[in-house]
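Only a single protein chain was left out; the remaining protein chains are all shown in position.
We call the chains A and B, going by the order they appear; numbering starts again at 1 in every chain.
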Amino acid sequence: MPDEGLSPVVRVIAAMLFPFILIFSLYVILHGHLTPGGGFQGGAIGASAVVMLIVAYGARWVESKAGEESVSVLESLGGLMFVVTGLLGFILAATFLSNFLVGEALFGEIPAFGSNPGILNTGGTLPLLNIAVGLKVIGGLASVVLIMALGSRGEAA
Amino acid sequence: MMDWLLTHAPALLIALPLLGAFLTPLIDRISGKARSAFVLVVLAATQLLMMALAWDVFTQGAHIYTMGAADPTATVPAQAAVPVRIVLQVDGMGAFMGLISVTVSLAAAVYSLAFMHRESGQGRFYTLLLLMVVGMLGMEFTGDLFNLFVFLEVLSIASAALIAFRFYHGDAVEGAFKYIVISSLGALMVLLAVALLYGQYNLLNMGALASVLEYTYLDKVALGLLIAAFAMKCGAVPMHMWTPDAYTVAPASITAMLVAASQASLYALFRICFSLYGFTLDLTTVGIIIIALGLLSMFIGVTMALPQKDIKRLMSYHAISQTGYMLLGVGVGLYLLAHADFDTYGIRAMEGGIFHIINHALYKGLLFLTAGAIFYKVGTRNLDEMGGLAHSMKYTTVFFIIGALAIAGIPPLNGFASKLLIYESAYRVSPILSIVAMLVSILTLASFVKVFHSAFMGPRLEGMGDGREVPRSMLVGMGLLTAGIILFGLFPDWVVSNLVHPAAQALADQAAYIAALGGGV
Partner (left out) sequence: MINNVPFFAVMLLIAIGLYTILFKRNLIKIAMGIVIVEAGVNLFLITLGYREGGLAPIYTHLPSGVEIPGGLVLPVPQALTLTSIVIGVAILALILSFVVRIYRHYETLDSRNIRRLKE
């Protein structure tokens, strides 16, 4: 049943693994401009952490801890952050979605051309856009699976 | 200030409804009335900005916007030799289609305030409606092929979710399922064609691609896939099976917006045939294919509409047949593009087809909104069970009469002007085209006389609602579209020379398109 969850062994291991998977997903989101990954990929990993909890503990338990509403608010905030970053692009600099953080303090270093050891402080607005997309994807995919699991309550076969 | 707004208008027109779509769920938690007011403010601001941009484009010339560049008109970056950034381009045709999309959306949103009043989940309804507006404007303003695919998918997904909005009726979800399966298959064919073109020329920007395109075998395959996919999205026969099901079960205001959405796909079809391929095409063959699609759609649409009993299903078959008129008009223009006769009657045919696009959006939207008003009062869509509604719903009856006369092509309403342009120019290519078109007009009039008689005439019946008119916001929404119909009917010359002619010129002139988008590799 999508409702009751699985045995205590599975629950304990899922609870232990959950923070590590979340940290890995945040790592993939934040390093999107340096290594393979980025917003959608990291967001999918984060959503699969939540899905692992839904399978291990049951949809009703997850709903009582972080309800469908707060997940949907997370999704809207992610989308809002993306469009606001784009609009700031043309208020502060030239055009929509232009990179206005190049040379500034936050994410603003300009690395040398060619191979480099992966400096996190580069990229301009790209890490911000990655974070926005990552939040939206975590919220969106987790809420899709949560609502489907809640909705199929009682359909045993 | 005005100049600054107009320079950034193409991106603002897509960003503003998108911002509204992301804010609506948050505002909906606070209060429902705040959410309705917010949606109307966003759509009204989009409408004003669109009208200002359209005025500027029709008088001054095309607008180019490069996202992320230092200067909005610099399409080719300093380090590259080809345009590599995302470019938005608003020329006459794009501005024309943008006006249609935003006006129909505003009328549908005003109408929905009262129509969807009793439903739950209205926050999601308005979010998806704003996402549909983003999808339509994105398809009409884009300058490169992959953006066309992405906004096509945004539009399809938002429309499918809205078609299934009344999920407590089983047939609504069935219609939406058919729609999304066929739609996503079509969009995957578009992606395959884009991949074929990218693999050969390493370019995605439509202007740059148009300047290097040679008509190889793979390009013909890509053209076939693109024409099939976009003709399927507008509801042309023989890929029209999803149209009656999807249009019937959607809420009435969403059906009016689906009409505008299928015209965005029609715009994409014309943009590909005229501006992307242009003179490298085998114009005679492709022109004949589009004319044949148009004839089939006109004839089959109207003959399948005659025996229908469900009022919205009948109107959706008429939508198929009117799409045939647009395909016929612009197909004749494509057929004559390299001919010497293009400047005399080829461009007249294109103007007729393009004028018909805006006329169709107006009167078809109005007819669907009146059908929704009938459903709101009476609770059924079956013509056998209605009667005598003219006694109680006077305004709705008048709106319906105006819509029915417009679709049949009776002067002095707007349907007559565009149909006359199509009849005259199609006659010079072959008399059979005009004869079929006129026959279809007569059959259209016949089926709407049938609907008028069943629904509105006759004695006042029991159980036909509570004898009053529909709420005021629905009347305002319908009145907005009626005002457009009457104005366009009374002043067709002004409309054709100021709105339609620049659009037809922009479509036919491939060299200006390539130069504007910074091609010329």
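Keep in mind that, in the parts below, a contact is a pair of C-beta atoms (placed from the backbone, for glycine too) under 8 Å apart; a residue touches a chain by one contact, two chains touch by 3 or more.
Source: prediction; values computed, not measured.
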Q) Thinking of the whole complex, not just what is shown, which of B:Gly199, B:Pro238 or B:Gly379 touches the missing chain? A) B:Gly199
Q) For the full complex, which residue in B:Glu119, B:Asp171 or B:Asp282 touches the chain that was left out? A) B:Asp171
Q) Looking at B:Leu191, B:Leu266, B:Ala361 or B:Ala455, which makes contact with the chain not pictured? A) B:Leu191
Q.
List every residue of chain B that touches the chain not included in the displayed model.
A. 146, 150, 153, 157, 160-161, 164, 167, 170-171, 173-177, 180-181, 184-185, 187-188, 191-192, 195, 198-199, 204, 244-245, 248-249
Q: Name every residue on chain A in touch with the hidden partner chain.
A: 34-36, 40, 114-118, 141, 144, 148, 151-152
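Keep this in mind: only the chains that are shown with their structure count from here on.
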Q.
Considering only the defined contacts, which chain B positions touch chain A in the complex?
A. 8, 11-12, 15, 18-19, 21-23, 25-26, 29, 65-72
Q) Inside the complex, what are the residues of chain A that reach chain B? A) 69, 72-73, 76, 79-80, 83-84, 86-87, 89-90, 94-99
